[in-house]
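The other protein chains are all here in position, but one chain of the complex has been omitted.
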Amino acid sequence: MTAVIETSKLSKWYGNVLGLSDVTLQIEPGITGLLGPNAAGKSTFLKLLTGQIKPSIGQVSIFGRSVKNNYALFSRIGFCPEQDSFYEEMTGWEFLTSLLKLQHFSATEVKPRAERALEIVELIGDKDRLIRAYSRGMRQRLKFAQAIAHDPEIIILDEPLSGMDPLGKRKLIRLIKDYKGQGKTVIVSSHVLPEIEALTKNIILIHQGKIFAKGDIHYIRDLIESHPHMVFIKCADPRRLSSLFLGEDYVLKLYFGPGPQALLVETNNRDKFFSLLLSLLVKNRIEVEEITSPDDNLQAVFDYLVGK
Amino acid sequence: MTIREKGYTHWDGELKERRLPWWPITWLGIRLAFKKKYFKFIYFGSFIPAFVFLAGIYISERIEDFRYMIKGSTRILEVNPAYFKTYFTSDFLLFMMVMILVVSAAGLISDDLKYNSLQLYFSRPLEKRDYLIGKAAIIFFFLLLLTVVPGFLFIIFKLLFSGGFHFIASYPWLPFSVIVYSLLLTSFFCLYALFLSSLSKNRRYVSILIFAAYLFLDILFGFFYENFRKPAFALLSLKVNLQQLGAYIFKQKPAYPVPWYWSFLILLAICSLAYFVLRSKIKGVEVVK
Partner (left out) sequence: MIIELKDIHFNYGRIKALQGITLRLSEGAVGLLGPNGAGKSTLLRILLGFLAPQKGEGRVLGYDIRLEQSHIRRYVGYMPEDDCLIPGMDAVTFTAHFGELSGMPRQEAIKRAHDVLFYAGLGESRYRLLETYSAGMKQRLKLAQAIVHDPKLLFLDEPTSNLDPQGRKEILELIKDISSKKDIQVLISSHILTDIESVCSDVVILNKGQLAAQGKISELKQLHFRLYEVKIKGDGEGLVKKLKAMGYKVDETEDKLLKVYMPAEREILEFFRAAEEEQVQIRRFVRSQTSLEDLFAKAVGVD
C-alpha cells in the first residue's frame, strides 16, 4: 500500500524545548493509533502533519506533496482537536456552515454537506441550538462533524472519545471504522489504550520526541525481547502440569497463583511452548479452563517500552 | 518488630464538629495575605496615621511643658472627638483600607470561582453562610485591627497622659462611637470587596474594580460638585458617604450639608445588594455538574 503521509527526519524545537526529534516514517491508509505519555510530542507531531507549525529540520509530505504552505492540501485533511473552544453564541449549524464556507464550498454545496455531517453524528435535531447549550458529548460530536464535513481523505482525531458516554463512544468507534472501509486514512490519538485497541491494531508510540514503536501491536510485542511472553493457565492441577514442562529450556519462569488452580509461565519461545502445551494437555487428559496471554495488549507494550 | 504496612492506612482519630466551622478558611486567608508581595508593606504603611495620631496625643498633653515657648495660651492640639473623627475619616486611612482590600481580598472569592475549589468546600460539612463568614472574617481581622485597636489606644493613651478620667467623663459615648464606626467601615468594605470578588473569575480584574470603583465614584462626585455645586452630589462618592457618617457618629459637623441618614441608606443599599448577589453567586455553583 502506498504511503499517504511521509515524514523525513522531522524535528521541531520550541526555543530549546524539545518537541519532536528525527522522525522518519510512513503512514498508510487505514486507522493508525497514536499514543504516548504527556509531553511526548504527540500534539507537536499532529500540528506538523496538519501544517499548523513549521518543522525545525526535515519535512512532511502528504500525497507526495510537501505540506509547506500547501493550502490546497488542507482541504483534504480533517482535524478534530482536543481542546474545546467554540464560538458559544453560534448555533451548531452556523458553526459548521461557516467552516465549510471557509473551505471555499459554494452556497449550494454547503447546505447538503452540513446536513449530511450532522446526520452522521446525530446532531441534526439540535442544529439550531446555541453551542453554549450543548453537552460535552454533543460538542465532541460537533467537532467530529466539522472534521468530516468536507469529505477529507485524511482525518486526524485528537482524543475524540473524551467526555462521551459509553454508547456515544460505541457509535463513534463504528463511524471511524466505516472510514477505514472507505479507504481513508485515520489517525487517532488517545490516552485510553483500550479505546485505541478497539479501533485498530496499528499504532505509533511517541516518547521523548522520538518514535519508540510503529506497527502491529502483536508484532511489536514479539519484538520486545527483554520481556519474555507470559502465558496464564487455569486448570485443576497446575503443579502436575508444570512438572511436565519444567525440563524445557524455553520455559524461563513459573509463578503459581493467584488461587490454587492458576499458573503463570514466562517463555521466550511461544511456538514451542504452545505446541508442547497442547500435546501435554491431550496426552495427560488435563482439563483446562483458561489459557490467556496477559501481556499481549497495548497497556503492556506501553509499559515495557515507556515505563520505568 | 513490625514493618509498616504498605498501601492505604486509616486514620485513628475522630472527626469533630468545630465550634466555628469557618475558622480554617479565615486562618488560611490571613496567612495567604501575608505571603503576598506588597501586602506587608501596604498593611503596615496604613498604620502610619495611627502612630502619628498617637504621637499627637502625647504632644498635646505635654504641650503644657512647652507652653513657655508659645505666645498666647490657646491650645494648638486638642484631643477631643474631632481628633478621633479626623483619624477615622481621613482620606489616607480610607484609601489605605481600599488598598488592603485590593491586595488581600480581591482573590477571596474570584480565585475559588476560577479554580473550581467551591466544590471542595461544599463537599465538607460547611454551610454557605459559614463559607461567607470565613471569608468575611479575614477582612474583618485586617480592618478592625486598623480601626478599633488604634481608636482604643488613643483613648487609653489620652487617659494615661492626662492623668485622669475627665476625658472619658466628658465624652462617655466615645468608646461606643469608636466601635460603631469601626464596624461600619469594616462591614461596608467587607461586603463591597466580597461582592466585587464574586463578580469575576479573574483576580486582577477584581482588584482593579475594587480600586477603580472607589476612585471613580469620588472623581464623579468631584466633577459634578465643582460644576453644579449641589451638595446632594456628595452622595455619589463612597468616601464622602463614609466620612459623613463618621462625622455624625463622632458628633461633629459633616463636611457637606447632607443629612447623615441619606449616606447611611445609600451604604445600606449597597451592602444589601452585595449580600444578595453573593448569596446567589455561591448558590449557583453546584458541587457535581
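Each chain gets a letter, A and B, in the order it is written, and its residues are counted from 1.
What we mean here is this: contacts are C-beta pairs under 8 Å (C-beta built on N, C-alpha and C of every residue); 3 or more make two chains touch, one makes a residue touch a chain.
It should be emphasised that the depicted structure is a prediction, and the values quoted were computed from it without experimental measurement.
Colleague: Out of A:Leu35, A:Val121 or A:Ile176, which touches the unshown chain?
Modeller: The single option touching the absent chain is A:Leu35.
Colleague: Please give every residue of chain A in contact with the chain that is not shown.
Modeller: Counting over the whole complex, chain A touches the hidden chain at residues 35-38, 135-137, 162-170, 191-195, 270-271, 274-275, 277-279, 281-282, 285-293, 299, 302-303, 306-307.
Colleague: Tell me, which residues in chain B touch the chain that this view leaves out?
Modeller: Counting over the whole complex, chain B touches the hidden chain at residues 7-11, 13, 15-18, 21, 24-25, 28, 32, 35-36, 107, 111-112, 115-117, 119-127, 286-289.
Here is the rule we use: only the chains that are shown with their structure count from here on.
Colleague: Cα centroid separation between chain A and chain B, in whole Å?
Modeller: 58
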